[in-house]
Each structure stands twice: as C-alpha cells, then as structure tokens.
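Apart from one protein chain that is not included, each protein chain of the complex appears where it belongs.
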Amino acid sequence: MYGAIFMRIPLDRTGRDSLQDDYVLRRMFMPMMQFREALNQAMCEEMQRDADVFLIGEEVAEYDGAYKVSQGMLAKFGPTRVVDTPISECGFAGLGIGAAMAGLRPIVEFMTFSFSLVGFDQIVNNAPKIRHMSGGQFKIPIVFRGISGPGQQLAATHSWTIDALLTHVPGLKVVVPSTPHDAKGLLKTAIRDDDPVFFLENEAMYGNRGEVPEQEYVLPLGRADIKRAGTDCTVVAWGHGCLTALAAAERLNQLHGLAVEVVDLRSLRPLDEESIIQSVRKTGYCVTVEEGYPTCGVGAEIAARVQEKCLDDLDNAVLRVASLDVPMPYSKPLLNHVVPGVERVAEAIKQAVYFRV
Amino acid sequence: MYGAIFMRIPLDRTGRDSLQDDYVLRRMFMPMMQFREALNQAMCEEMQRDADVFLIGEEVAEYDGAYKVSQGMLAKFGPTRVVDTPISECGFAGLGIGAAMAGLRPIVEFMTFSFSLVGFDQIVNNAPKIRHMSGGQFKIPIVFRGISGPGQQLAATHSWTIDALLTHVPGLKVVVPSTPHDAKGLLKTAIRDDDPVFFLENEAMYGNRGEVPEQEYVLPLGRADIKRAGTDCTVVAWGHGCLTALAAAERLNQLHGLAVEVVDLRSLRPLDEESIIQSVRKTGYCVTVEEGYPTCGVGAEIAARVQEKCLDDLDNAVLRVASLDVPMPYSKPLLNHVVPGVERVAEAIKQAVYFRV
Amino acid sequence: MGKTKERQVTTMVEQSQRIEPSPSQLLDWYRQMTLIRQFELRCAQSYQQQKIGGFCHLYIGQEAVAVGSLAAARPSDYIITAYRDHGHAIARGTDIYPLFAELYGKSTGCSHGKGGSMHFFDRERNFFGGHAIVGAHIPLATGLGWAIKYRRQESVVFCYFGDGAMNQGAFHEALNLAGLFKLPIVFLAENNCYGMGTHVQRASAVTDLKLRTGDAYGIPGKDVDGMDCPAMYRMSQAAAEYCRGGNGSIFLEVKTYRYRGHSMSDPQKYRTKEELAQYQRYDPIGRLEKQLKDQGLLDEKKIDALHQAIHKQVEEAHHRAEQDPDPELDDVWRDIYANPFGPYRS
Partner (left out) sequence: MGKTKERQVTTMVEQSQRIEPSPSQLLDWYRQMTLIRQFELRCAQSYQQQKIGGFCHLYIGQEAVAVGSLAAARPSDYIITAYRDHGHAIARGTDIYPLFAELYGKSTGCSHGKGGSMHFFDRERNFFGGHAIVGAHIPLATGLGWAIKYRRQESVVFCYFGDGAMNQGAFHEALNLAGLFKLPIVFLAENNCYGMGTHVQRASAVTDLKLRTGDAYGIPGKDVDGMDCPAMYRMSQAAAEYCRGGNGSIFLEVKTYRYRGHSMSDPQKYRTKEELAQYQRYDPIGRLEKQLKDQGLLDEKKIDALHQAIHKQVEEAHHRAEQDPDPELDDVWRDIYANPFGPYRS
C-alpha cells in the first residue's frame, strides 16, 4: 500500500510565488487513500494551519457530510468552524462571501453544484466582481466545493456539470481534480488562494483510491498534468472525464497499439493553454472530453484555442466528446447513452486520427 | 419613409410547419420604426390575436416599461394582461413558467438579463426541463425577454451578455435580433412558439430605426440572415455585435475594398450551422463577433464547429472577437476598451485574411 | 395580520370542524393510505436490490397528508409537490403501474422514464409534478394560481413542500406574490421535523412555522395534525373553500413525521429510535384503522382481505412494470422541445 516516488512538480510558470518553496523534488511516502479522504485531509490540515478557515454548508457537520467528505470534522473542530446551514444556497453562499470580505477564509460546500443555481447570482456576481468593483480593496479568499457532474440517475435538474458556466466568468478560478493526489494538493492551494476558487468534485470518484503523499504538499493552480504520455493523439480532459479518457487510451493501446496522450487540465481557469498546445504540436490530433453539455462548453473553448494557436500543426479537426445536447434523463440506459463513456471517447479518438482497422 | 420590398423569407428548413403559410413572398410596405416600437407592436399584435398571451415584469405596466418597450400596453390591455411585479425575479419567472404549464403564454420581461441571475434556477432548470422530465406531457410556451449586453457604464454586475450562459442549456431557445424588422418578426414567432424562448435585446439598439413591413409577418427561428454579402471573409455575429460587424465590413470595403460577408445568426439555439458553413466554404476565412465574455462563449462554439465541419476550407484559423476577459469596468474609456468596437473587429478581419497594406 | 383575515380564518376553522366524512370516504382513505405504504415498501425492496436508481424519498408515515388533503381536491384543481411525491400521485389517482414503471425508468412510466422517483407527472389528473430542487416549485404554484384567476376558474392549487424548503428564497418570493395577487393557493408545509438530517430547530429561526406567513405575507397560517387523515381532510376542505371564495391564499403547517430516512441512503444518526417510535404510535393508518373498527366499518377479516387485494395489486403492477422494455436510445432526443428542430425532431 505504500509507494515512494519523486514528485514531478515543476518550479516554473506558476502564478503563486509565495507557494513556490513547496514545489520541490521530494521523496514522499504515498499511502493509498480515497478521494474523499484526500479532500477531508486537505481541509483538516488547512484548518489546523489557519484559524480563519472554516467549513459551512448543508449537512456538513452533524450528518458528517451528505457524501461524507467532511466526516469527523465537526468532532475535530467544533460547531463554530464546521457549520450546518438551512437549505439556503443563496444565503450561505453570500454569508461566505461576506465573511471572506471581512478576512475569514470560508470553504462553502454545495451538496452538489446543481443546487448552487438557486444562489447563482452570489457566485457569478458577488464572488468574482466585488474585488474588481472596489478597485482591488477587498480580496475574496473563498472556496466553493461540491459535486459537478451527472450522478446516478438523478434526472435533469440534479445532474449539472457546471464547469462551463463557471469557467465563462472572469474573476473566478475553477479547479477540477481527477485523482486523490491532485485533489489534496489542489484543494490546499485553493484554500490558501486569495480569490474565489470553485473546486468541482464528482460523486462517482469519491470512493476512488490513489496514492497520496504523507508529507505536506500543495499543487499550483493552472498547471495541467500529462496523465499518460503518447505521440499519436492528444486528449484533453479533466475531472471524471479524464478517467474515461485514460481508460479509452488504455483500450486503444491494447487493441490497436495507439499511443494516446492524456492531458489532465486540473484547472479550467487558469487554463494551461501551453501544455495543450505543446502536446498537440507533438501529436497533430486533438480530442476533448467533458461530461457537460456540448454547446458553449469547455471543449468548445479548447477547440477554438487549439485551431487558433496551431492550425498548421493539426492533421485533422479537433473533435469534441461531451454529453449529448439534451437534459439528463433518469433511465439508466438513456443516461449511459447521453454521458460519454469509454467507447464513445475511443471512437472519437479513432475518428480523429483517421484510424481504420 | 416608406419603401417596398419583397421579403426574402425562405420556405424550407423550418421546424414550425404551422407557421409556414406565413413565409411567402409578399410585397410589403415598410414604414420606418424604432426597435422598441417593433417589439411593442409584436407584443400587441400577439396579445390581440391570442387572449392567453400576457406580459409580466418589473415596471412594465404603470411605468410603461423601464426602457419604454411596453409603452401604452397597460392602457390597451388592462392590468390583468400587463402586470407589474415586485422585485422578485425568481418568483415571477416561476410564476410565468407555472402559468405556461397551465396553458397560458406569458411574456416575462427582465429589466435586464443581469437581474435574471437571481432567478437563474427557474430559467435554466424549470423552464427548459419540465417538459423533458414529464416525458413530454407539458409544454412551456413562454418568452423571457429583456436586455442582454453591456449598458452605459453600469459596471460589472449590471453588464451581463447572457447569450452564452443560456445557449449552453438544451431545452431553451435563444433569439437575438439585430434590426427592428427581425425583432418584430422573431418576437411574434417566439410568442407563438411552444417552448421557452429567450429573446435578447440591447439598450443601445432600442432607439435604432429600420424598415418594418406594415402587413403581418413572422420570421422562423433558427435561420441566419446574410446581412451583407461578400467573398473575402465570413463574419458571424448577432444582435448588437452584428451592427459592429456591419460597420467594420463597410469600413474595410471603403478603405481596402475588402468584401466581407456578415452572417447574422438571429438565433443561437437553434443555430443555423449550415449558413455559417456555406459562407465559410465560400470565403475561406471566419471571424466571430460577440459582446460577452470570450471564454466558453458563443464564438468558441462557432469556431469549434467551423473547424470541425470545414477545416479544409479554412485558409486561416477562425478568429474570435469578444469583450476582453474581464468584468465590465465603470469608467467609460475602460469600458470602451473592453467591449469590441468597429476598430477591433476590423483589425481582426484584417488579421484573419492576412491583409497587409 | 388584519382583523378581517383573522375572522375569516376563525370561520374557516369552525367550518372545518363541521365537515364530517362519510364511511365510504373513510374506508377509501384507509385503502389509499395502505396502498401508498405497500407501494413504497415495494419500492424500498426494489431499491435495495438496486433495481431502482436515483434518489428515492419515501413518504411512509406521511400518508394521511396527501390522502386527507387531496380528498378535498376537485379534479379541476391543480396539484404540485416536491420530490417526495409518491403519496401525492397515488392519492391523486394515478395508477401505480406507470409509477412503478417510472421508477424502473421504462417508457411506460408516468414520465416516460425521464423523471424517476422525484419527477412523477400526470397531466391528465392535473398533477403538475414532483420537483427536485428544494423550493423551486413553489413559484410554479403561483403561476398555476395565476392561470386559474386569469381564466376566472373556480379551481384551487394544492402546493406541498417541506419544512426545509421554507428557508429558500423561492418560498419567500412566491408567498409574497400569492399574498399580493390574492391567488387561490393552499400552501401545505409538510413539517416532518427534518430537512434531510437537520431538525427544523437548527434550520429555521422560528419553529412555529404557521406564524411565518401571516405578518410577512398576509397569508393566514393554521396548523393541522398530519397524522390524522380526517383532520387533514376537514382542514383542507375548509382551506380550499376559503381560497375558492376569492380570499387569496392560505398556509397550513402540517405536523407530520417520516419514518424512513430522508432518502434510501440515510443512516439516520440524527434521531433516536425512541423519537421515531413515539411518532409511530400515532401512525395515520393504524389510527384510522382503529377508528374504523370502533365504528364497526372494518374488522380483521375485511382488513386481511383488503391488504391481500392491495398486495396483489402492488405485485402485479410491479411485475408488469419490471417486464416492460427500456426506452429506445433515440428517445433521449425526444420530448425536449414541443416545436423541435435539428436533432430534436423525431
């Protein structure tokens, strides 16, 4: 259960100088850990480190979290720092933003981001714009976290992948980790960041296990990670879509010997355009994978940038894989038809590289 | 002040068979009319035609509309059909949707779509999804209309161009007219449409004048209109951005003899992909123009589609012109720097077609 | 709240006390409540067998609320509720076969497999759905009420929601609109003491919910025992009459309790077994059963027969639903637009 690695965390190109000391090559012991535990650890460590950090949301305290991400935190930090709220997303999102204006560092949990839509004005108007509208007098060091992505047959209103809606808005940061390791390192950075960071998780991943260093570490926002190296095609993905992409890459390798490179964006704003471009320059092909609605999605943004920045390197158009352009249905076979799975991603990659058997 | 034209309204490719009778070649007298008058006429005609249509929103009745679009309508139709509301966007948007479920045909005015964000859940969850979630038992014949676009120095929260946020969501329709003529014909269709239609207007255009036929007419949703024909470059635009594009095209023609084709989308969902592709096939170049945030915008969607559908026809990358990726500042020079003007669009077109003096 | 309103409400309560349900009504309610419970026990079983997906919120313990109140609703009245909607649909008269089919995601389901447990709809019976975003259907209810008034109809809206939903902004805006426009709506807050794991005392600054709407929106509030089906009927009938009389809306705080977890995946650490047991002593079905026995309208034999009939009905409907085919994959493009275009055209 323990591995030992050297962490590949580069020192350059990060916007957060104050954190750079942490990005060093270190030998680390890596116990296996669930995604939700990694998040829990990140919050606990940061709350221990900084008394201004607190967690607030529906069922985060006495219930131990609707998805058990905050398990044990009430016992550890007490009811002033781990706070249950009424079902008032607009209210407690606003409370968080106000507290951040006053200098605290709230972590606001949305049970899912589908529910954040009733408080949407707070998160797309107040959170990202008050700093700007005040001419920089206030900073808003707040993290909104919770589930983004279709759950298990929850039907249309409950199955939002909110990635694109949020990434659209300047003033926010949007982070979408795909592994427990990234989740912990990025959440710690998000909590220390002085801007509103939206941290998007996925129910289907909470139980996933992965290696997480025992020593403290943080990861920079805005740095993509090559989760699988390859030369035949670039697949740009993030969050749960990244796992689908990796599975598709593996399958294509086993079946057809294709070497697919999977670029895990990890954060959508800041977006690591350079890493995408570099990879596409190398492979000449590009496929994007996302679980949200396709129209005006994040895939569209990536496709638009790739063709703009390296049209001449492209040997085919950038292909987008996304959920079908429909509300999420309840029925399981229908849902599985709508959300992109390994098969659909693999087919898109084959199509992108003109692969014929 | 009167012209006479044959309306170029094609008969094919519309989803609304019941309306096709109206799409005939007709000789029409065209009085000049303000944009806001065209909207007013469309609403009045439809309210006369169908007793189920009513208008509701803040200040639409006694105040005659914050921007005077509903001027005189209270006097004409009385307080049951022209209805002032409290400042409760979530409440009255929901009221409209419920009334539509019960068979009425509400027109809901948002003073601006910036304010619709406090009722966002109603418009992106209830309006577009109830039909779907009920397996088609209910239709939601509702129009939400109001201003989308940066106003006159209203600062960050008041200056939303909401086009992309709405176009992202399946189940909605999104219409953005650029002339009084289109506004009237499209609004009438939107009111008769059995789905939730978002009708996006622009403060800067309310006073614009244009020819509007005297006889009744309707225009189909989902049909782009070539507002200016040309062979050198395709510019895809809509709403206020279309006027900027036309001005840029004119300037480039006068200065450099460039023949720029301006495709006015008129509706973003349905999106007339065919017209865009056809034009790009012809010109080989494409520029998109929008006033919203660039990231995951409508321009991104168009760029992604164009490169996907006709990569080989492109002689350069699709270039996007949008507002700068920042919250709208109050200061006038700053605002003018952020929102794309004729100069910026013209420069982009020149860049797109590799134009050198 | 004004004096006139207060007087009207006193009249309403007095009226309600004079309403006497008939023996056949009582028997029918007993049957309905039993049907709901058996239906849901069957749901629970299928859910545990992972044959049903999504969230599944059981109504067990609250049956008297839907059954008693909807007995006061006319066919032309409009019904709308939240995601805990099985009981309301059944009490409104929707057959359980399409409900089971919906839970199984079949195209024969009451929402053609698109909605699931939280989104039952039945247009024919003016059942405007289960809605899953907490509080978000309450504004819709004002629209239904608006349509009724617009058309000068005599109908009334029955709008159900939980204690937790009352802390949503949507509730506030809707109640103000209903009060302002005097819409014919009976608002029924099913106070089952919890919003998920949070007791109403930890969520609502004021726990006497019936008081929250009088001074705030001019909508009189009354409480009613939601574990007592005839009481529910009487109050709902009087409340509906109040609304039909053009007096505007009324608010009922319905005191009830859910026996099961919030949804099927709730460990329920937030309450004690004793608390649950205490409420179960007032079980709405047991209570009505006792009354019917006391009145000589039921005996053990009849009860057995009825339970067996219902069991059979439930099993048959369930079996039939389970056998139904899944929707065609192309169905994902259907029923999104009423005037469809492009890929949405079927």
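Should a chain be cited, it is by its letter among A, B and C, assigned in written order, with residues numbered from 1 in that chain.
We take it that contacts are C-beta pairs under 8 Å (C-beta built on N, C-alpha and C of every residue); 3 or more make two chains touch, one makes a residue touch a chain.
What you see is a predicted model, and the numbers here were worked out from it, not measured in a lab.
What are the shown chains that the left-out chain touches?
Missing chain, whole complex, touching shown chains: A, B, C.
One chain is left out of this view; which of A:82, A:130 or A:289 touches it in the full complex?
With A:82, A:130 or A:289 as choices, the missing chain is touched by A:130.
Which listed residue (A:139, A:281, A:309 or A:344) would be found touching the missing chain in the intact complex?
Only one listed residue reaches the unshown chain, and that is A:139.
Among B:216, B:250 or B:325, exactly one should touch the missing chain; which is it?
B:325
Where does chain C touch the missing chain, residue by residue?
Residue positions of chain C that touch the missing chain: 167-173, 175-180, 202-206, 208, 211-219.
So that we can see where the missing chain sits, which residues of chain B does it touch?
Those residues of chain B that touch the unshown chain are 58-59, 62-63, 66, 84-88, 90-91, 114-115, 117-118, 152-158, 324-327, 329-334, 337-338.
What residue numbers in chain A mark contact with the hidden partner chain?
Given the touch definition above, chain A has residues 15-16, 54, 80, 85-86, 88, 90-104, 106, 121-122, 125-126, 130-141, 170-171, 173, 193-195, 221-222, 270 touching the missing chain.
The criterion applied here is as follows: only the chains that are shown with their structure count from here on.
Across the interfaces A-C and B-C, which one involves more C-beta pairs in contact?
If we tally the contacting C-beta pairs, B-C comes out ahead.
Please identify which chain has its centre, taken as the mean of its CA atoms, farthest from the centre of chain B.
C
So how far apart, in whole Å, are chain A and chain B when each is placed at the average of its C-alpha atoms?
33
Based only on mean CA positions, could you tell me how far chain A sits from chain C in angstrom?
Centre separation, chain A to chain C: 38 Å.
Could you grab the centroid distance between chain B and chain C? Build each centroid from C-alpha atoms only and quote it in angstrom.
41
Note the residues in chain A that touch 2 or more other chains, in rising order.
90, 117-118, 155-157, 325-327, 329-330
At least two partner chains per residue is the criterion; list those residues in chain C.
Those would be 111, 113-115, 119, 131, 133, 136, 169-170, 336.
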